[in-house]
Each structure stands twice: as structure tokens, then as C-alpha cells.
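Here is the structure we will look at.
As you look at this complex, bear in mind that one protein chain is not there, while each of the others sits in place.
On to chain A.
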Amino acid sequence: MAGSNPNAKPMNLTLKVWRQKNRNAQGGIVDYQVKDISPDMSFLEMLDVLNEDLLRQGEEPVAFDHDCREGICGSCNLFINGRAHGPEPGTTTCQLHMRKFNDGDTITIEPWRANAFPVNKDLSVDRSAFDRIIQAGGYISVNTGGTPDANEIPIPKDIADRAFEAATCIACGACVASCKNASAMLFVSAKVSQLALLPQGHVERKSRVENMVAQMDKEGFGACTNIGSCAAECPVGISLENIAILNREFLSAKATSNNLA
């Protein structure tokens, strides 16, 4: 079967891929050639082709994270030619297609680089730090049952829409990988903003931002210096405005905090 465009020419590419046996091993770049890559392939399908070849030749396939391949689960996380998720703006790695590259190209593929995201193997990294930040307060403390009717508290549409925009973060970690300080501020601010905007989130507003920021620092993410590469590289367009909201939430929480620690 050929691709959808009968005139599209297959490409031959050189891949420079980060290989690392496990968390503690020394890693390095290894060169591979891939041939007859259809421009209609997704980037991950191109890696599938490489991995099938490697496996047939008795070599270990390249480990990488992926799952939904629709740009929503946030699993895929490749640093392609020096950019998180590659050259196309507003796109996750799984939605990047090979037609964005040219025959003969050399493509460098690395894992996210951040102290808080140790490498599991090859291109797969451990992002459990994000989960621990959410566990520190990224929720509204309601048990199942006993909640009021969903229409009891009207929420202005523009507020609901802004909360939604912030809530669309997929926790891929591109913001951290793109930041020279490996800061997680955009990720944390997206959750803080979503819940600070909604009336249901107001009750725990102060403790939430304090605890989430404390956990973020504890995980070893760097500080934010407002450069904005996180928002520029975010595949789902999380706005830098959220960081301003987080800073405001944090300051007002600290100014009136009962938490003296």
C-alpha cells in the first residue's frame, strides 16, 4: 500500500538517537539509517519502522513513551533537533508527521533533559514528580456523594472557559524540557489557575498553591525567570498568563498564611 499522496517520495534519513541502558548507565548518541520513510508517517511510526528493523537484526529497539497517538494522553516526549516535540508549533510528537522533514535529513532525538525527570531507558523518562505535585494539592477535597446539584453554583462562561483552557494541560513535560532552568512553573500554574478560577476551588486556595509550590521545589525543578519558552513550546497552548496567576495566588497565600513552616 502506498501513502495517501501517490506523488509523495519516500525519504532516507539519518537518526542520531540517545541510547541509555537504564537510569544509572552512561548514555550516548547512536547513529541509525532509516530508508523509504513515507512522508505520511507520523514521527512515532518512523521510530516503529526503526524498531522493527532493529528487532529483526537482533538489536534492542529504542525505548520511548507513547500511547494514544492522538495528542491527548501526554505520554510522548521526544526532544527533536533541539526542540520539545520537534519543529511544528502546537503539536505533540505523535502528531508530528514526516512530511515536515526532507529526504537526506539528519534528525537528533533525545529524551527530556531535567534532573527531576531521570531517564528510565533510552528516550523514556520518569515524570512521576508531576504526579507528586498534584498529590500535594492539585484537587478539590470532595468525597464521592453528597455534592450539591451541578447547577446550584452558576459560573460565568468566560471564567469556565478560562478554567477549561488551563485544564487542558496534558502533563507531557515539554515546558520543563524547554526551560533553561528546567522549571515546572507552567505545569503547576495551569492546575493552580484552573482551581483558583472556579468557585469550588476557592475553599482550599491558599493551602493548595503553597503545598504544590513546595512540592515542586522539593522535586528539584528550577526557578522561573519568565523567559516564556515553556509557553512557546507547549503543544496544547497553555498560556504564560497562568504563571502570573500562580505568582499572585502564591503571594496572597503567603501574605495571609497560617502555615508558618
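Worth a mention:
Basically, a residue touches a chain if its C-beta (ideal position, glycine included) is under 8 Å from a C-beta of that chain, and two chains touch if they have at least 3 such contacts; residues count from 1.
In this text, contacts and distances are computed from a predicted model.
Taken from the listed names "succinate dehydrogenase", "NADH-quinone oxidoreductase subunit N", "Cytochrome oxidase subunit III" or "ABC transporter ATP-binding protein", the protein name that UniProt assigns to the chain not shown is "succinate dehydrogenase".
Looking at A:D65, A:E110, A:E233 or A:E249, the residue that reaches the missing chain in the full complex is A:D65.
Although one chain is not displayed, its contacts with chain A can still be listed: residues 1-7, 21-22, 38-42, 44-46, 48-49, 51-52, 55-56, 58-61, 63, 65-70, 72-75, 91, 95, 97, 99, 120-121, 124, 126-128, 130-131, 134-145, 147-151, 153-157, 160-161, 163-164, 167-168, 170-171, 194-195, 198, 200-201.
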